[in-house]
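The complex appears here without one of its protein chains, the remainder shown in place.
For subunit A:
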Amino acid sequence: MIMHREMLGRISLLLCLSAALAQDLCKQDAEHGYKVRLSIKTALGKEAYNWTENEMFLFQSTLAFAMRNHHREHKFEVSNIIVCEETPRVSFWFVVTAPGSNSTLVQRGDVENAIRKSRSRINSVFLLSDETLEFIGIHPTLAAPVTYDSPPWLIAFGVVMGLIVAGIIALFVSSAVQKKRKKQSYEETEDNMWIENGSARDGVRNMAFVEEDKFTPM
């Protein structure tokens, strides 16, 4: 966006003024401030971007967006987000001033709620996640564990048991059918056998004779 020289002058003046004021408001362990920690290399590896002034500007505007989302009536500006104590880690502190006033800070609780509400938007702006973009003191809302309407395990169970029961029934039916067939053929051959070997039935079967060889060793 092309800025007119005038506006540029005014903004730089404002920034200088606010910077002077901000010295007192933003410091380490500020009462209504939060520490932010980014782990860009961990999250993105080779695709990691460098943390520059522009990125910081983006952060301030994103946070202003989050505050606006939370307090619909108030128009937060980038200048309301004051940043300090930046380290190579990348970590820094920030405080939020109320729009229109340079000295009153927005309460901690308010800031927290605003951030919570827009957390996923803030994360996605920087291509980070809850673990790699940390607001120290604001715990990420726990991801609800995935729930299913119909538990998948019952489906798996149903499939397996259906197959087994079908298999059991099939085996029973097939063996019953086989038995019937066997009985029919057996009846036919048995009649033949008795006719052929009728002579074997005549006379007395001498069981003792048959088994004698088994008894001899005794």
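One rule holds in what follows: a contact is a pair of C-beta atoms (placed from the backbone, for glycine too) under 8 Å apart; a residue touches a chain by one contact, two chains touch by 3 or more; residues count from 1.
By our rule, contacts and distances are computed from a predicted model.
Entry comment: the absent subunit's protein name, as recorded by UniProt, is "Transporter", drawn from "Cytochrome c oxidase assembly protein COX19", "Light-mediated development protein DET1", "Transporter" or "Putative septum site-determining protein MinD". Listed by residue number, the positions of subunit A touching the unshown chain are 37-42, 87-91, 142, 144-146, 148, 152-157, 160-161, 164-165, 167-168, 171-172, 175, 190, 193, 197, 200, 207-208, 210-215, 217.
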